[in-house]
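The chains shown are only part of the set, and none of them has been moved.
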Amino acid sequence: MNRQDVTDQIIQAKVKKGLKWTYVATKVGLSKEWVTAGCLGQMAFTPQQAATVAEAFDLSDEARLWLQEAPYKGSLPSDVPTDPLIHRFYELINVYGSTFKALIHEEFGDGIMSAIDFKMDLQREPDPAGDRVSITMSGKFLPYKTY
Amino acid sequence: MNRQDVTDQIIQAKVKKGLKWTYVATKVGLSKEWVTAGCLGQMAFTPQQAATVAEAFDLSDEARLWLQEAPYKGSLPSDVPTDPLIHRFYELINVYGSTFKALIHEEFGDGIMSAIDFKMDLQREPDPAGDRVSITMSGKFLPYKTY
Amino acid sequence: MNRQDVTDQIIQAKVKKGLKWTYVATKVGLSKEWVTAGCLGQMAFTPQQAATVAEAFDLSDEARLWLQEAPYKGSLPSDVPTDPLIHRFYELINVYGSTFKALIHEEFGDGIMSAIDFKMDLQREPDPAGDRVSITMSGKFLPYKTY
């Protein structure tokens, strides 16, 4: 058994039991974005969080221990995603990547937006022309240090 | 001369004249995100917008015409970006891509977030622990049609 | 079990039982193009559609549930397809890709043809010089929004 096996068991249990990610997130007591990422093998849970997740998905004791290990992150099977939904985000980086860079440097100077000290919120935005997906990302700006 | 040459001329003029992207965006009368993407060769301008951009950067008449053509999009020199700022966004897709997919499907069903009918807002978010970069993306949800 | 396993079971059952895709499509009541794509793991079925498919291919209850999940799409094992039939379509993009782009922009302005709000019809076109494959694609034009 490895962490990928645990992710597979979670997805299979979710299909069989008809669970929702938002339901599991509520039980864990954190955002649906972070909890889903953790269930999909991208985050490490605390022992108590792992117990909640393991109970929700009927996982074994060994699986519960794996949930507490920092995983080898990266959830996509290829450099360029083939799935249309995920590819749209990759396309945004291709089209807007230099824009992100230009505007962040204009506002903050040389540095990056942290992808670690980071949070995200994904919402449905009702719109008469068709509902919209709204994603708000917030990451700490980290300036390059001179030394 | 091709569109890449126009982008190069814009960046060089910006360095020489000390312009800000936000200043050019105000003159064009649209968001800084969209105008910067257009200046960096990712969007097509209307004749009037192109005239404003050409004036701001002292571009030739031929360059002004190129700004009105739909460009071959894609602003990065490699599949996996080497620039640390842009790589953080690529990393977010790697870590959170399956989460985006899981949550959007849970909320909306099978489909995608449009990267075309899309808008974006990038702001500085003051924070005592260090200011944050805040990016809000909003794209229309497009469901897969059955037929 | 995952969605790939369900696709494998469907193909094996089709070989064993000698079913036709068009027969299954008729039972589902939708086009042969969309139903075949769904059976090959590219679309999500409604509960009722899934029941019909599961019955046609003698699938288990768990497989039937998987058919209702939005799958990770992408049905080819490499960036450049090795199968000659599928490669011909890739070749068409290589040869005609810039033509598609030039003509669509000339007719519609900057934007894309949707691959989501999309339908397709594949027919045999009798021809004395050898029958032809005729494929009609129709996708909504989505213009880039300025903001």
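Which chain is which? They are A, B and C, in the order written, and residues in each are numbered from 1.
In the analysis below, contacts are C-beta pairs under 8 Å (C-beta built on N, C-alpha and C of every residue); 3 or more make two chains touch, one makes a residue touch a chain.
Just so we're clear, the structure is a prediction, and the values are computed from it rather than from any experiment.
Start from the 3 shown copies and tell me what the total comes to for the whole assembly.
10
By definition in this document, only the chains that are shown with their structure count from here on.
Farthest chain from chain A, going by the mean of C-alpha atoms per chain?
C
Quick one: how far do you have to rotate chain A to sit on chain C, C-alpha fit, nearest 5 degrees?
70
Since chain B and chain C are copies that touch, just let me know if over half of their interface numbering is common to both, same, or not, different.
Chain B and chain C contact each other through largely matching residue numbers.
Starting from the mean Cα coordinates of chain A and chain B, work out the distance between those two points in Å.
23
Taking each chain's centre as the mean position of its Cα atoms, how many Å separate chain A from chain C?
Here chain A and chain C have centroids separated by 29 Å.
Measuring from the mean C-alpha position of chain B to the mean C-alpha position of chain C, what distance in angstrom results?
31
Among the residues of chain B, which ones contact at least 2 other chains?
33, 101, 105, 111-112, 114, 118, 120, 142
Under the stated contact criterion, what part of chain A meets chain B in this complex?
Touching chain B: residues 20-22, 32-33, 36-37, 40, 42, 73-76, 79-81, 83-86, 88-108, 111-115, 118, 120, 122, 124-125, 127, 129-142 of chain A.
Which positions of chain A touch chain C when the two form their complex?
For this pair, the touching residues of chain A are 8, 11-12, 15-16, 77, 80, 82-85.
What residues on chain C touch chain B, complex-wise?
30-31, 33-34, 43-44, 69-70, 72, 98, 101, 105, 109-112, 114, 116-120, 142-147
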